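Every protein chain except one is present and positioned as in the full complex.
After this line comes chain A, so read on.
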Amino acid sequence: MVLQLFDDDKTDSGPKGVVPLISYLRSRQPCTSAKFQQVPDTWQAFSLPVKMSPLSTALSLLLWTCSAVASSSNCCYTSSAWLTRRLEKDGFHRDLVTSVQLPWSPSLADCRLLLVERLPAGVYADPYQLARLPSAQHKVLGLVDVEAMAHDSTWLDVLSWVEVNVTEGEVSGQVTATVSLPVHARYHRADETERIASVYIESPRLFLGCDWENQPDTQPSIEAESPTVDSDDCKCDEKEPFPCRIASDAVCEYHAVQTDNSPTVVLPVPLGDLRDLELVLVGTAVAVTAGTVLLLLVINNKTLESPARHR
């Protein structure tokens, strides 16, 4: 919302003038709270060791803001994303393709997108297959029984990491990230009336994990010439811990990204027909029995060695 200030300003030199400055200061709020703090509170957060004249204070603030912006945007991303979802291929083996569109903000630099998919019991992702993919961006949380039927299984969480394309964002003002997750349908129980079972895959939760958020030594430094950001000033709510990288055990903080829509995809799975039950049981029994009897007869009547030998 308020960060649209920066969307118009391509040179990334920060707002000019005091009025935009104050709006900017207002904008540096916790991500999920929409209310604005009074400017005096913000003033207090940035306390000066020496009482200065208002003009020099304003100039210092300007300097601070510019340097803060120039050193990139270490603040919570508050725009919302637009999701597009579709299932590619046919049959039991599909690719779940998700496109995420994000309005650009410098807050996105040095950040990674994290999609948290909750797959229903009717489908699964094979963790070993995912580990073999060249993109190496998916991780299954927990254990998967790849052979279980749908009613014997439960939901599954899959994490997908996507890098944010900074150059694309700066140029076009928008970032698009696409993720493809191979999923497999489970066998569903046969039914008398239904021919197809529909598996509904809900939209994923979106998170952003930024380097600045997880630096161990981000401290407010008032004495420094170009003061570093006080990350407490700009904390995000709705944070959740997830692995920092796909291969690491270290845990980082990721903050949630709102989505404007929640598309659901449907995977149709063909079902066996229970009305066939009698036919199949009888047919199988007849075929197997006939086969057994035939072979027993042939074996019994087989004469070996001399024709005179009978069994």
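What we mean here is this: contacts are C-beta pairs under 8 Å (C-beta built on N, C-alpha and C of every residue); 3 or more make two chains touch, one makes a residue touch a chain; residues count from 1.
Just so it is clear, contacts and distances are computed from a predicted model.
Only one chain is not pictured, and the protein name UniProt records for it, out of "histidine kinase", "Elongator complex protein 4", "GPI alpha-1,4-mannosyltransferase I, catalytic subunit" or "T-complex protein 1 subunit theta", is "GPI alpha-1,4-mannosyltransferase I, catalytic subunit". The chain not shown here is touched by just one of A:196, A:251 or A:266, and that residue is A:196. Of the listed residues A:76, A:96, A:144 or A:159, the one in contact with the hidden chain in the full complex is A:144.
Across the interface with the omitted chain, chain A contributes residues 89-93, 128, 132, 143-147, 149, 187, 189-190, 195-196, 268-274, 276-277, 280-281, 283-284, 287-289, 291-292, 294-296, 298-300, 302, 304-306, 308-309, 311.
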